[in-house]
Every structure is written in C-alpha cells, then in structure tokens.
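Working notes for the structure below.
Excluded from the complex is one protein chain; the other protein chains are retained at their positions.
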Amino acid sequence: MEVKMRVGIVGATGYVGMELVRILSVHPGFYLTQLVSRSHAGQRISDIYPNFSRVVDLELQTLDIDRLAADCDLVITALPHGVSSEIVPQLLDRGLRVIDHSGDFRYRDAAVYEGAYKLKHPRPDLLSEAVYGLPELYRRDIAQARLVANPGCYPTCSLLALLPLLKNNLIRLDSVIIDAVSGVSGAGRKADTAYSFCETVEGFRVYGVVGHRHTSEIEQECGLLAGLGRPLAVTFTPHLAPMKRGMLATVYADLLPGQDPARLQEVYQAAYAQEWFVRLLSPGQLPDTRLVTGTNFADLSVHYDKHTGKVKVLCAIDNLGKGAAAQAVQAMNLMAGLPENEGLTAVGMAI
Amino acid sequence: MEVKMRVGIVGATGYVGMELVRILSVHPGFYLTQLVSRSHAGQRISDIYPNFSRVVDLELQTLDIDRLAADCDLVITALPHGVSSEIVPQLLDRGLRVIDHSGDFRYRDAAVYEGAYKLKHPRPDLLSEAVYGLPELYRRDIAQARLVANPGCYPTCSLLALLPLLKNNLIRLDSVIIDAVSGVSGAGRKADTAYSFCETVEGFRVYGVVGHRHTSEIEQECGLLAGLGRPLAVTFTPHLAPMKRGMLATVYADLLPGQDPARLQEVYQAAYAQEWFVRLLSPGQLPDTRLVTGTNFADLSVHYDKHTGKVKVLCAIDNLGKGAAAQAVQAMNLMAGLPENEGLTAVGMAI
Amino acid sequence: MEVKMRVGIVGATGYVGMELVRILSVHPGFYLTQLVSRSHAGQRISDIYPNFSRVVDLELQTLDIDRLAADCDLVITALPHGVSSEIVPQLLDRGLRVIDHSGDFRYRDAAVYEGAYKLKHPRPDLLSEAVYGLPELYRRDIAQARLVANPGCYPTCSLLALLPLLKNNLIRLDSVIIDAVSGVSGAGRKADTAYSFCETVEGFRVYGVVGHRHTSEIEQECGLLAGLGRPLAVTFTPHLAPMKRGMLATVYADLLPGQDPARLQEVYQAAYAQEWFVRLLSPGQLPDTRLVTGTNFADLSVHYDKHTGKVKVLCAIDNLGKGAAAQAVQAMNLMAGLPENEGLTAVGMAI
Partner (left out) sequence: MEVKMRVGIVGATGYVGMELVRILSVHPGFYLTQLVSRSHAGQRISDIYPNFSRVVDLELQTLDIDRLAADCDLVITALPHGVSSEIVPQLLDRGLRVIDHSGDFRYRDAAVYEGAYKLKHPRPDLLSEAVYGLPELYRRDIAQARLVANPGCYPTCSLLALLPLLKNNLIRLDSVIIDAVSGVSGAGRKADTAYSFCETVEGFRVYGVVGHRHTSEIEQECGLLAGLGRPLAVTFTPHLAPMKRGMLATVYADLLPGQDPARLQEVYQAAYAQEWFVRLLSPGQLPDTRLVTGTNFADLSVHYDKHTGKVKVLCAIDNLGKGAAAQAVQAMNLMAGLPENEGLTAVGMAI
C-alpha cells in the first residue's frame, strides 16, 4: 500500500524553512508532522509568519531526535553549517532519510569544505554517501539517497547555466566567469541594519567579491561536469538587488575554436528537453527573476557574442525556490517515487 | 455523475484575468477551456505573462459567444464597465452562468449606477436578478445565481469591516469614514507614466478624493446592512501605496451611546466565527497587507478609542485576491456546490 | 559684524541627525563644528554613512558639554525622549541655544507629557520657556527662543492641515479624525526584523492604533489653535507604507452649519499666502509624498464632500524633512536672523 511520507522540518522559522512549509502545506504527497525551531519552540508557525494562520497552525517543537524518529520518515534540515553536521548524523542513525540545506554535506572532499567554511568536518565519512541534490545532474542517486545535500542557490543557478557547455566540451575551461545577483531573502532572517528596508531599498551592491563560499561548491561540480579529476576554477561575484526573492546569473565563457555558435540553442534544447523545471527561452526572450518567483523553474537563455567570441548564458531562479526549498521538494518527490513536479506546478505570482 | 465545470474567462490578460488563470490553473474543481482577449488573440497567455509558461500555455481567443456557449458552463468576465453590460446579456441568453467583475451589475438601482458611471444602463432589467457576489453576505443567493456581480475591491474591504457594526446596530449611521489604501495593480495593466516604476516607487498619494465610484457601491450595501430603505452615505478616500498588491481600509465610526465597547471583539468573533476567509486577529495583532498577498483572506482587527468614542476597524485584503479574482473563485465554488475554500487554501507568499 | 553661527549635533548618527548633517553641509549660514554620537565616537560620520565621504568627514565625538559650550553657539539634540531632558538643561546652563527633537519639551503641561511618555519629567520648569518649533505658528517666539522643541512629524503634518480650519472656527471640534501614513525611516535606525527589507517591502500596515504618543501633542496644539483652554481630543491612526521617506495625513472634520464650503480654498489660500514652505495645491492637484522628499515643503489640498458634509484636508511632508531635520533648520534660520528658507531651497529628488 502506498502511503504518504511523513516529513519533519528542523529550522522551520528561517526563510527556507518557511518556504518549505508553504510548499508542503498544499503538496498532496507528504504530511508535515514536525516543525522544529530552537528559538520559537512553543509558538505556532503562524505566530512567526501570520500569513500561515488558519492554513498551517502547527506548533513549533524543540529539537528531539526521538520524536522526529517516531513521527517522520524524512527530515529536512534548514540549519546553519556546522550545526547540520552535528544533527544530521543523529537523524540518519535513527533510520531517517535527510535532506540538508547547509554546506555541510555538499562536498566530496572534506579539505575543500574545511577551506571554504573554516570548520573541521565532524563526519567526513558521510561525504561519500551524501548525494548532491541537483536533480538535473543526480536524479537517480537522489531517488535512492539516505542523505541529500541540497545545493546552494548560486551553485544551482550557475550549474544549470553551465551544464550543456561543460558536458559537451564547448568552452575554454579557464574562461568561466559567473556574475550573479540575489534578492535580499538570500541573507536569511536577520535583525541587521545592513538589510533594513531603509538601507537596502533603492540600492544595488556587491558583496563577497573574492572567496564567497559558494565558489568552491560551483567549482567542484563544474570539475565533475567537465570530466576533470579536480575542481574547475571559476571567477564568481555575488551582488544584492533590492527585491525579496530572485537570482540571476550571467555566465561568460570563451567558445572553443571550431565550435559552431549557431548550434548553441540546439545544444541547450537537447540538454534540457526532458527537464520540466528548466525553461529554455526562445531567441528574443530574456530571463527576468520576477517570472520565476515562488516556483521551482529555472529560466535560461544562451547567446553568442561574435564580436568577442564569448558565450553568455543567463539563468534566473527564485533563490528560495529552485535555489532552496522548492528544489528540496523536487528531490523529495524523487525520493518518494512521486512525479518530479508533484506539488510544484503552481504558477508563480509575477504581479 | 458529478463533473468538473468548464470555465471561460473573457478579458484574460488584464491583471484580474491573469489572477483568475493563476488560481484556476491549480483548482481541482474547474477546467479552463477558453481564454478570451481582444487585444492579444492568437497569442498564448504565456506570451503576455511568461511566468505561465509550461503550466498554462492556452491560446487567447477572440470573443465568440457561440464558442463560449459550446465550451463553457460558466464564464467570468473581467471587462471594463460599459463593455460588460453589452456582453454579459449575450452570455446569459446562451444559458451560461456568469460572474462579472465590472460595476455594471452591482447596483440595485440603475439610477445610482448611471450617476456613478455616467453611462445609461442597457439592461436595467438584469439588475434585480444579479446577485452581489460577497459570499459573507449573499452566500445562498450566489449558489443559485445565474449572474453574479463580483464586488469591487474597496467595497469588499469596507463591507467586511462594517458588517458586524451595521448588522448589530452599534454605530451612529452618519459617522462612517473609510480611509483606504490600494496597491498599484488596482489601476490595472496600463502604459501610463503615472504608474511607471520611477513615478510610483517611494511615494504615497491620494486619488479620487471626492466621488470615487466605489463609494456608491459601499453605500448601497451599507444601507442594506443597516436595514435602511436607502443607501447609507459614507465618507470614502482611496490612496495609492507603492506596492503591487494589497488593500487596507481603516474604518471609523461613532459607537452609539449605551453600547459596550468591551464587547466589540466578541461581536466580531460571533459575526465571523463561521467564515473561513475572515481572520479576526487577536488583540495585539494588527493587519498587514503583506500577510494576505495572493490569498482570499481578509484580516480584521477592531479597536475602541475611549478618548474619542470612536470604533476603528482595520481590514486588509489582496485587491486582486479577496478584492477580485479569488473572491470570484469563492463564488464559483458556491455555484458549483464545492467546498467554499476549494482551490483557495494555498498559503500566501509574504516574503 | 555678522558671523556664521557654530552648530553642534548631539545624536548625529540617527536618521534625523544624518539628515541635519546633510542639509547643514551645504547651508551658507552655519558651521558644523561638533557631531556627537555615543555609539560611534571615534569614527567619522562617513564611516557610518559612506555617502558623506569626501564632503563631510567630520569625526564623531563623545558627549562633552564643555567642548560643546566652547565650540558651538547652538546645539541640536536628536536623542530619545528621557535622554534629551537630562542633557538639554546642561546645554542651556552653559549659555547654548538648543533645538531638541524629542518629545521632552513639546508639552505645556508636564502631566500630559508624563501620561504620554510614562516618564516623570526632570525639569518641568523648562516647559514654559520652551517654544514649540512650528514656524507657521510660533515664528516670533522661535526667533527669540533659547530652547526650541522641534515638533513631531505627525503633529507637523496634522497641524498644517488643520490650522486654517481651527483658527477660522469652521469645523465641529469633536469631529476631527487624522488618518496618517509614514515612511519607514520614521521608525529610526534599528536592527529589527519588523523593519527588515523582506518583511516591509510590498506591505502596508497599521500601528499604534490607539494611544500613539503624537496624539497628545496634536491635541495640545489643536486646543490652542481652537482657542480652548484645554487640549482638543482627536482620533489619530498611524500607518506604515513601504517607502523610505514621506508622510501623508488625511484629515476629516465636519464643516459647521452655515459655513460656505466654496470658500475653503480661499481660506487656505489666505492662511498660507505668506508661507514659503506650504504649497497649497490648485484644485485638481493632489499631494504625493514623492514630491516633497528631501525638502521642507508641505503640500496641501482641501476638499469638501457635499455628500456627507465633511471637509477633507490632505497634507504631504517628508517625515525627515519638514517632519524633523529641515524644520529644525527653518527654526535655526529664524534664530539666526537669516532668511527663513536659507539653505532649504534645493529642489527635491522626486525621481
């Protein structure tokens, strides 16, 4: 008998946790049984986010591994790095399947993690088991996984842009530049004047110009896509735009001599023909983050600048959607044997 | 055998039409069979609103009454006033049920309509049949109606705030003031510098200070709620806030001598205990339009200013939601014999 | 010999302090000699607000009354209530003239202050000396004052709207309702998720529904304008709009029987003919906060709703401009014997 999986969320009151609850509250394939929040235990999710009132009024719980083990089949952790790596192993030990949102299980090589996050990894043994949760790359492994490491938002956006180029060996590998922009929710739920309304609206800024943590995650997966035995170095720059949600990556690379730029659209078409969540735009259309808000879609366009020989790929996602919570639900659908877009077909609210 | 109703939308590319398509695309009880758009016939809805791509790619049709009659059980018209009154009668004549979004069928008295809209009504005979589509007031009539006139956004917001006061005869009838604020989508889809980004953002303004059309609609229904044989004159002022969606009404009235202000919360509690879409806030909570965005909820709070003897009622809705499209779907659910909140239980996207 | 006055600001890094520095940095009549900031002493103003770099790089000082006495002729205090009342007397004792931005010296009656602010006033003796700093009401007193209490933003906006009605005895005194809206900077510089970008943008909300402190300040001055021996009770509701700056008050009152509504425009014309900072709009024009941003202007329009006999007056100001810093500079010009609009004639940046 097929039954719905029971799902718990640990870290339910951050923005990613909130988005997971929002999506799962209308998902026909899962039951939300446990919402865990250290800082708000005893309150209801609708006390923190009153838009949930009447629809989801679940009480927030303290973290209790036994209770999670009893009430859930799968747990999604939306916790800071360093915290996930402490808690996730306990969940796995109780037989739970886990989707983790932190950087803690995204790396193949503990040394790379430790370089990027300045933390010693407590369970490097789990890194080989963990599956990098980008369904467009690792669909089959995700379906079987015990531990899925949900990708970062910038890596998701960048990798979807680069995948056809790298898999088809079309570009000079040392030429990749990713210039990306995020909405403010990417910074999480913070009391900080740097993200206050008055000091954010009507401004566009740059941050993490050199050495942003997501760089190493992008590099690991690009290296694998390119079939290298090592990460592929890329240049990455994140920016902050005055909007709640949305992410756009503008990716630059040199087309290899002899490659036909006229075939780029076709290459992308082929790469994504079977991917429901990747919308390759027609020539003449261009991505706008507004058009993917609240969804799991990635809107892509590919261009060739004959003037300089550069390929430009543009990819727009919702940083909380395909960049976090909705992508986790896509992975959960795979893990549960459900249609991959179950519960993820609502039209986004663009106006 | 129960079957899904087939639904057509005439005026599908305005913001109300778009929101109807968005909601109905995931509604389990209706089929969208016809999207009519005079200006964009031949294109797909996803050409105009690319966020619909892959989920709703229906082609937009010219207006063809025969085809609507053949393909639909119910038609929703989202047309300018004066246009609706020409087209709706033709739809009714073909046996279709209709929900109309214009002001054309909201009035009991053609003279009041003609005063407000400066147009002669071509079919005053239909006014007595048309049901004013506020389910919280006319649930039973809506269920049976052939023609539902979906209320204006300001009237919806104002009437939900005033209903318990007027029905229970708690206020001085000549004291009602409604100070209200709308998001910019209330102005519709327009190429107009007055609603351009640069001349709207970071500004708050007033419009229609005296004589806004919605005033007469509010007055008609307030008169009925108060049991008068005539409209109840109210003072109404609409404003424009720099946000896409949302409406907040701040309603003022004098509590009648002898009425106990301590009972106001209880009165509202009683009035709305059975209403799923009206969320009466607990004392200490206050409405924020952000929290109802994308939903059919109305968030209400009631207060007494002992200093001046005024009752203040606050009501927040989404002008395109409970103020337009979602409310029409609530009415459709009633007309189809479905649960009233079918397809309307998604949590709004507040972040 | 006429010389420039030397000015110090205590509380220079809050938003009001910052706006004072911005205005005074190009004012030909004053020298900024001291910027005091408890929390940021030792840094430069341009470290906190990098937009000041190269133009104003003054170092922020600790509070040192002796140094202020030595370096300044006039000090502006932009401090929380309760703090001002401790510091201002010390400044006065050293012979300084003071403009204070808190509520501490705005009241004629210490008991009213203590009711509104829940604090015992340490120096009620100064209340009779302090001048309420609204130049349109107290121009002459301000010019001579030793201590000016700069009005609150809501009182400024409300009083300019009501002044001609009350002075000319045109309205029923128990009928005044003020429905007002502020931009987010009115909450000050705070690390608080309630004012974070993500939880503020695209939302309109209400706060302080009953008993907002500014009510008592408005009531005091309305009572004086109406020639009562006591405050005039008014109904006041503040709201928060998703914009940095701006304030709009919509004021309602019943026109007294026998008063001619056709004369309202003329009455306002007469009241403000000599006021450079009050722009009475022509019939057909309506206030928009965007159009006064960054300035000391108040844009006013007056209307009569013959339907209900209500006068409606609309007034837009910049809450940090005419509602705070720019108005303080207007007062300083009076105190220094300068033209009242000296340094305040820049066109606002509406786009």
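For clarity, chains are labelled A, B and C in written order, and residue numbers in each chain start from 1.
Just so it is clear, a contact is a pair of C-beta atoms (placed from the backbone, for glycine too) under 8 Å apart; a residue touches a chain by one contact, two chains touch by 3 or more.
Given the structure is predicted, the values throughout are model-derived calculations rather than measurements.
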item	value
Given C:Gly11, C:Gly152, C:Gly223 or C:Gly294, the one touching the chain that is not displayed	C:Gly294
Listed residues C:Glu136, C:Asp179 or C:Glu202, member touching the removed chain	C:Glu202
Selected from A:Leu60, A:Cys157 or A:Val181 as touching the chain missing from the view	A:Val181
Hidden partner chain, touching residue among C:Phe30, C:Phe52 or C:Tyr252	C:Phe52
Of A:Val7, A:Leu68, A:Leu134 or A:Val201, the one touching the omitted chain in the full complex	A:Val201
Those residues of chain C which, in the complete complex, touch the missing chain	15, 18-19, 21-22, 25-26, 49-56, 185, 201-202, 244-245, 276, 279, 285, 288, 290-295, 297, 299, 320, 345-351
Where the missing chain touches chain B, by residue	15, 184-185, 189-193, 195-198, 200-202, 242-244
Touching residues (missing chain, whole complex) on chain A	174, 177, 179, 181, 183, 198-199, 201-207, 209-211, 215, 233-235, 237, 239, 241-246, 248, 250, 252, 286-291, 293, 301, 303-305, 307-308, 310, 312, 314, 316, 350-351
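Following the convention adopted for this analysis, only the chains that are shown with their structure count from here on.
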item	value
Gap in Å, rounded to a whole number, between the CA centres of chain C and chain A	47
Gap in Å, rounded to a whole number, between the CA centres of chain C and chain B	39
Residue numbers of chain A (touch at least two other chains)	15, 185, 201-202, 244
